[in-house]
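A protein chain is absent from this complex, but the other protein chains hold their places.
Here is subunit A:
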Amino acid sequence: MADKRESVRIKDGQQLRILDEAARRRRQRKALEALEQDNFSEDPHADLKMSKKAPKFEEVMETASTSGPKKKRKSRGDFKLRYRKSFAALLEEEHMLNKDGPSYVTACAPPSKFPDRHFCAVCGFPSAYTCVQCGARYCSVKCLGTHQDTRCLKWTA
């Protein structure tokens, strides 16, 4: 079955392509990022004009630019902008302020001392084989076929 697939590929003039280390790492990173995502699709109301929102934002912008950081803040909403920091920015800030001592970074669990387990990327059962082309795991010829037809090299990360 796998052979037949191969021959089809070669007939198409395609070489047996092998995903390089960098591409494999990129895929893995994308997969981990996906596990952190809040939403898969875009905001369904993105096309709506929130008439309430626009003036509010301007008001915030104004106060932020005119008042110093330690001055009295009269406008509600000013703090939202001042404290608006991405997680990456917070981490950077922490790194600058707290060089030793326990921190968010030091508290992270270290890698496991036990060996990794491997599961078929298609069916989720324990897998004994690795796809030569992309490094994904599979458990049977059947699952390899599905993998090649769907993800393998068809997935660009």
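General observations
Just so we're on the same page, a residue touches a chain if its C-beta (ideal position, glycine included) is under 8 Å from a C-beta of that chain, and two chains touch if they have at least 3 such contacts; residues count from 1.
Criterion: contacts and distances are computed from a predicted model.
The subunit not displayed here is recorded in UniProt as "Actin-related protein 6", chosen from "Serine/threonine-protein kinase crk1", "Actin-related protein 6", "RBR-type E3 ubiquitin transferase" or "tRNA (guanine(10)-N(2))-methyltransferase". As for the chain not pictured, it touches subunit A at residues 28, 31-32, 34-41, 43-45, 48, 73, 76, 79-80, 83-87, 90-91, 93-94, 97-98, 101-104, 107-114, 116-117, 119, 122-126, 142, 146, 149-151, 154-155.
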